[in-house]
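Okay, so here's the structure we're looking at.
Apart from one protein chain that is not included, each protein chain of the complex appears where it belongs.
The block that comes next holds chain A.
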Amino acid sequence: MEKFTKLTGIAAPMPLVNIDTDMIIPKQYLKTIKRTGLGVHLFDEMRYNPDGSENPDFVLNKPAYRNAQILIAGDNFGCGSSREHAPWALLDFGIRCIVSTSFADIFYNNCFKNGILPIVMPQEVVDALMADAEKGENARMTVDLEAQTVTTSDGQVFEFEIDPFRKHCLLNGLDDIGLTLNKVARIDAYEQEIARSRPWV
């Protein structure tokens, strides 16, 4: 998993509430064999017209936001099915950080498993960040995980909370597998033990 330390980038405003995983990645794209390559289908129904052409009004199709790495979103982002394809699609598009007042539980967990930082902020902070994001591509925002701050393009600094263990994992790029592999000596020892006690396994 890629580390997340400090990110300075374009933030796209998506004030819509209840953006669900079906909106993030519709179910017809679940028959894939990859977790990469889903970025082109991110927000498929909002992003493309029925004839397949781009909807120029959708935020990520606007020239200013095509390279966005941060989303500032409305309440309850990521609700709906538990599909891990949703964070995969966001990551593949290039999104590394999402700010909202609230996230759906499974989606929130899935973000950490995939190196995406979800930040929960109070309404007034989300409003201020939304306003900053609306300024377009020259307004770069900085997310500093170590310091637990988001800094707007005009220098306002907002602090956020994060579980210390999750912070540690993101800062060091440790996914669950990486963490478990830290205990590989324990697994080796266990396997040696069962080779004796349950050799038929």
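The working rule: a residue touches a chain if its C-beta (ideal position, glycine included) is under 8 Å from a C-beta of that chain, and two chains touch if they have at least 3 such contacts; residues count from 1.
We take it that contacts and distances are computed from a predicted model.
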Candidate names "Multisubunit Na+/H+ antiporter subunit MnhF", "Cysteine desulfuration protein SufE", "3-isopropylmalate dehydratase large subunit" or "ABC transporter permease"; UniProt protein name, chain not shown: "3-isopropylmalate dehydratase large subunit"
Residue of A:Leu16, A:Ala131, A:Ala147 or A:Ile177 in touch with the missing chain, whole complex considered: A:Ile177
Sole contact to the chain not displayed, among A:Thr8, A:Thr36, A:Asn67 or A:Gln123: A:Thr36
Chain not shown, touching residues in chain A: 31-36, 82, 84, 88, 110, 113, 176-177, 180-181, 183-184, 186-187, 190-191, 194, 198-201
